[in-house]
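Shown here: the complex without one of its protein chains, the others still in place.
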Amino acid sequence: MAWTKWSYMDHWVTETPQGPQPPSFNRAYMDRYVKELSALGFTGFDTFFFYLPLYAGMYGGVPGFERFLQDNGFEKITGIFSAYPSATKYAAPHVRETHDRIVADCTNTLRMCEGLTGVENFIVMPTSTYWQTEPVTDDTIKVVADLWNRVGELTRRHGMTTTCHFEFWGAIRTREQVDTFLAHTDPELVRFFCDTAQHTIAGVDPVQLFRDYADRCTGFHFKDTKDVDEHEAYRTPPDPELMAPQVTRWFYEMGEGGLVDFPALMKEIVASGYDGWLTVEHDKAELGGGSYAEATAVAKWYIDNVLAEAEAEARAELGSAR
Amino acid sequence: MRDTLRWAYALNQWNVRLDVFVRHEDQQRALKTVSACGFDTIELASGTGRWDNISRPEVILTNHGSHAGFLDFLRRARVQGVSSMFWDPQAPAEEEEGYAFRSTADPDDADAIVEWSRPFVDFVAGVGAEQLVVRPVGSAWMTPPLDADGIKRVGDVWNRVGELTSAAGIGLAVHYDCLGAVHTEAELTGLLDATDPARVGFALDTAELTVGGIDPVAFYRAHADRVAHVHLKDTRHADTGEEYRMPGAESTMLKGGAGRRIERWFFELGTEGGLVDVPGFVAALREHDYPGWVVVESDHGGNPAELAMLNSWYLQHELGIAK
Partner (left out) sequence: MTAPERAIKWSYMDHWRSNGPSGPVDQWHSRKTMSAFLKQVKAVGFDAIDTFDFRIWQMYGDYGGPAKYQEMVQDHGLERIVNTFHAADYDVRNYAPHVPETHEAVFEDFRVTMGRWSEIRLDNIIVMPATLFYDMEPITEDKLKYSAECWNKVGEITAGFGVKLTCHHEFFCGIQSEPDIETFYSYTDPRYVNLFVDTAQHCIAGLDPVALYDRHAHRVSGFHFKDTRHVATGDDHRHRPDSEIMAPTTGKWFYEMGTDQGLVDFEAMMRAVRDNGYRGWISVEHDKANKEGGDYSESTAISRWYAKNVLEEIYR
């Protein structure tokens, strides 16, 4: 049976009378957005912590927003993404003195999620930008690990799993750094979230990484890239994601000739026995004239045709092995 | 624009979302567009974080090294300088205590807001701009109605910031917007009365006043001595149903989420059905020898290049101003 638990990461831009805007422009645009996702067959919805107050305002609370999703065929809100991409004097994961503040912020986010059906992942960027954090030493990583152990304990009490999503421009980006971080964190409290494009850009093979940490992996961003960072773009201040001199667009939807071997990953996922949500993400899909609606439809076509075949092959192999 | 009035153009409509208008080449294209339309001075608007690198003083300086470096960047596109910068302390920013939510209506927040203003005061002075333009108070739907004491408290915060701007040799102008808790003409006049005319001016936005039910021409004539800054834009609608009081009015009213479902309120000069008497207003500025900047805006509109070009056409061909 084909994988049914596909969720969509909440990046979307659509034309409005005020120019291209997120669908939170108003409820009519949210209606269209959610129906489009539902029509493609997504049943899980991941969103950002900073959208929660907005959705709460529009739907009378985050649970009200989830009911709206459910009215349109979704099962539930599956993941919440939280981050401090820019280090400030108030919040920076590598600065221990700011940890109380970050934990308090996370507590507020978790409060907003009370009454939901069952958010599974509390996805975090473990660090701020590399250029604000460097030098990245084992001690730096240890400080960061201590923070997420704390947050992991907190989210567990709320039924959510803290899981770390490593950006190519974050302070934990190489294979060695990821290994060190995962070694310093409690495997029960801090999990691994595999963003296929981010790892590929950082020169880390996402399939091998998943193979090595399958027991700690609680989710994926299935997105593609066409470039490995070969020019230390990850150190570009203030932002490597949009300002790298050599690459104007890092991220692409699946199926557009990128570097990630998604069928291989799919087979690895099946072989591992992972049975959680798989998430489609393609942030900044509008760059160079792209359209979120089209990118999402093309990605879902790829899921339904290419990945479904890979999955079926993997299941057949698994069956014959038994 | 070759005119006795000084014209500038606001960049806000280019920076309409979190992750756009970040690359320098995109910013150069906007600056060249503005320049080709005949404007050699721009207004900036505040923002937050690494992606607001033409909006947040600290991030601008990270990008360009210094005030002079930023001005060099503008001058590559033949834009000569900055007229003003807009700042809303009620809009949470990560640089302001990590997205702290504060309001000038709350006396406990006054010290923090005055402190938050410092990077803007320094930046406006540093780039040789004239006015720090501020949203004096948050949205009406978020707070209980302001009585006279409340308005005075708001005014006091701006008097304190006005001391900083005066010391830095720049002006401070409080800007009226159609959602603000200072909404009626009486409240607005009350706020002006509560602020020190030597230190705090008024930023008159023609469309915002019109939406809010205040005639910009009449208001200008009555308060010309306080008007230190102008935003010139048009609207096709007035808020005749007190939609500004709806919860989430930023979306429910200004993006048509509820009420009359008007999805776009602000338009370019010369728009069909525009409610602002633009020629009358500009004539009034001339009559009073208005000395400040007139900033043409296309915020909450559509395609920014198209709107800048249509606004330029209007100035040249309807107002007879040579480019």
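Letters are used for the chains, namely A and B, taken in the order the chains are written, and counting of residues starts over at 1 for each.
Here, a contact is a pair of C-beta atoms (placed from the backbone, for glycine too) under 8 Å apart; a residue touches a chain by one contact, two chains touch by 3 or more.
All figures in this text were calculated on a predicted structure; none of them were measured in a lab.
Although it is left out of the displayed model, the omitted chain contacts the following shown chains in the full complex: A, B. Only one residue from B:36, B:224 or B:275 touches the chain missing from this view: B:36. Residue-level contact of subunit A with the missing chain is found at 15, 17, 286-290.
Counting the whole complex, the residues of subunit B in touch with the unshown chain are 25, 29-30, 32-33, 35-38, 77-78, 272, 302-303, 305-306, 308-310, 312-313, 316-317, 323.
Just so it is clear, only the chains that are shown with their structure count from here on.
Chain centres here are Cα means. That of subunit A falls 36 Å from that of subunit B.
Residues 13, 16-17, 19, 22-24, 49-51, 53, 59, 62-63, 94-95, 97-98, 247-248, 251-252, 255-258, 261, 263-264, 300-304 of subunit B touch subunit A in their complex.
The part of subunit A that touches subunit B in the complex is made up of residues 13, 16-22, 24-28, 54, 57-58, 85-86, 88, 90-91, 101, 105, 129, 237-239, 241-243, 248, 283-284.
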